[in-house]
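Excerpt of the complex: some chains, original placement.
The letters A and B name the chains in turn, as written, and every chain counts its residues from 1.
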C-alpha cells in the first residue's frame, strides 16, 4: 500500500482519550466506547469522536507494516450486505475486516435472490442465523439500517442509507482533515461542502460531525439543491449545530481551509432540480481559478467516484492540495477502528 | 451468532453411531460413511442419517464457541458453482466451509462467462483442474449434479437441481425436527408439507428422508400442485415410502406435530397451475387459525425465503412455534457435517 503520502505529523490531542492496543482483542481492552451500532454520527460525543480518531491512528500504524494485519477479530464473521452497487465502500470494509483477521461474507443483495420479495427483517434474521456477528449494510431506503439494528443481535454499521447518512465517510473525512490541518483540529476552520447537498448522505453525516468538532461549516450549491438546509441552519443554530448556506461559490470559497466537492449523480438529472452537467460545471465546478479564492494551503476532498470536468477539474483532483487518495486509505483505517470499537462493546456486553 | 435459541435438549440416540471428533481431520477418524457424493437423500440408510445427525450435533457445539472454527479441512478447496441465483444456500455452504478452515471459491455461473456455451462437462473438468476438491453445485436442470459426479474427481454436493432434489435442505429439516420433538425422533410423528409440492425440490428430498425416518408424512396443496404424487403415494407404499396426499388443509393440519410451508414461487404463476396469490393465501396460507388445528406444541418450518402473507402469515412466521430461524443455523451445522463426512471418504479412498 502506498502510505508514503505527504501527511503532516499529527499534533497531540487536546483531550486525553485512552487508545486501545489494537494488536489485542477488543474485549481485552478497557475502552470507553458504548455504542453497539454505528448508524450515524449524530449520537457521537466529542470524546467518542476523539476515540475514533486515536484508534484510527493506531490502525494507520498497522497499515504501514509490511503485513498490515492484526489478530484482533480472528474468527469473527463480518457480513457485508449491500443493496446498492458499490465498489470502494464495499472493498474498503472488506479490506478493513480482513486486516483485523475477521472472516468476510459478501452479499450483493441488489443482484441476488434476496431481492425476490423477502422482507428486510427476514433477511437480517437469516444473515444472523448464518453466523454474522457484525453487519455492514448499504440500502437505498433511508432508515433501513435502523430497522436492521432493532432485529440484529450483533452490531450494525451503516454503509450508506438513501439520502440519509454515511457515517464512516463523515468520520474518514474528519480524520483526513485533522491529519492535514495545522494543529490537528477542524475547530474554527472554514470547511465548505460544495454541490448537490440535497441528495447527499455524505453531506448530511458531515454536518453532524463537523459541527460537533467545531468547524466553521459552509454548504454551497444551486439553491434547488440546498432546499430545506436554510431552515435547518437556522434551527440547528439553536441546537448548537451552526452552519452557513449559500449559492455564492465566491463567498463560500473565500479563505476556506477545506473544500469538499460532492459527486454529481447523473441519475439526478431527471429530477429537474439540476441544471445540465455543462451548466453545473460552469457555475459550481471546482476549478483552479476558484480554488485560488481559498487559503493557499487549503485542502481538497471528494468522496469519489469523481466526474472529472463536472464537479471537479482534473488538474484540481491531482493537485498538491488534493487529499482525495489519502481519504481512501484513511477510510480503511477508520473502518478498522470502528469494527474494532464496536466488537469490543458486543464482546463485553 | 445467536445460538441461544430455545432448542430442547437432544435425547440420546436409539442407535449407537460412532461420532467423529470433528476438531481433527476426517481421514484421521474411523467413521462408517461410504458415500463420496451427496446427490440426494434417497440412498442414505437409517444409520447414515443418524451419523449425519450426530455429526451435526458436534458441529452445533463448534458453532457455540466464541470462534466457531475447526482446522479439519485446512487448505482444501471447496468450490461453490451456482447456476441459479441464491443467497442463503450459497452463504450457508460458504460459512460452513470456512468454519472447517477450507478455502472457498465462489462461481456465480448464472452471470459469468460459464454461461457462454461451454458444456457442463467441460466446466466441471476445468473447475477440478483449477484445484477444487469438493464441488457444491446448484443447477436449474434436474440431474445436472449426477452428470457432474460422473466427471468430477472429488466430491459433489447437490445444492439444488431443478425440481428434483435439495438434499442438504431435507437433512437440515430433519435435524431441526429431531432437535425439537420430544424423544428426539420424527418416527410416528405427523409431518405436513404444505404448498406447491409439484415444483418443489425441497418436498421431493424431504419425502425420502422423512419416510426413511418413519414420519407419518402428509402432502397438502391445490390438487394441480400435487399432480403425480397420489400415484407415487400408492406405489411408494409398496416400496416402504408411505405418505398421504390431500387437498384438505383441515385434514392435513389436524393433530400435526410439524407443519412445513413451502415457498410459492411467483414465477410459477405463469404456468396456469396456481390460483392467484390472494386466492392461494385464502385457501392454503398457514394462518394462526389453521395452525390451531395442529397439536398445541406443533412446530412450524419454512425453507425460506418467505412470502409473508401468502404461504405463511407474518404472525405465524415469528410465533413461539416457529423454528424458521433455527433451520438457518442448523443448515450451517448440517453442511459442515456433510463436508466433513464426504472429505473423509475421499481422503481415505
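Following the convention adopted for this analysis, contacts are C-beta pairs under 8 Å (C-beta built on N, C-alpha and C of every residue); 3 or more make two chains touch, one makes a residue touch a chain.
Owing to the predicted nature of the structure, the values given are computational and were not obtained by experimental measurement.
Colleague: Which total copy number does the whole complex reach if 2 copies are given here?
Modeller: So the full homo-oligomer, as given in this file, consists of 3 copies.
Rule of thumb we're sticking to: only the chains that are shown with their structure count from here on.
Colleague: In angstrom, rounded to a whole number, how far apart do the mean CA points of chain A and chain B lie?
Modeller: So the centroids are 41 Å from each other.
Colleague: Can you check the complex and tell me which residues of chain A touch chain B?
Modeller: Interface residues on chain A, with respect to chain B: 74-77, 103, 105, 107, 109, 111-114, 116-119, 122-123, 125-133, 153.
Colleague: Hey, which residues of chain B end up touching chain A in the complex?
Modeller: The contact residues of chain B facing chain A are 1-2, 63, 66-69, 85-88, 91-92, 94-95, 98-99, 111, 266, 304-308, 317, 325-326, 328-329, 331-332.
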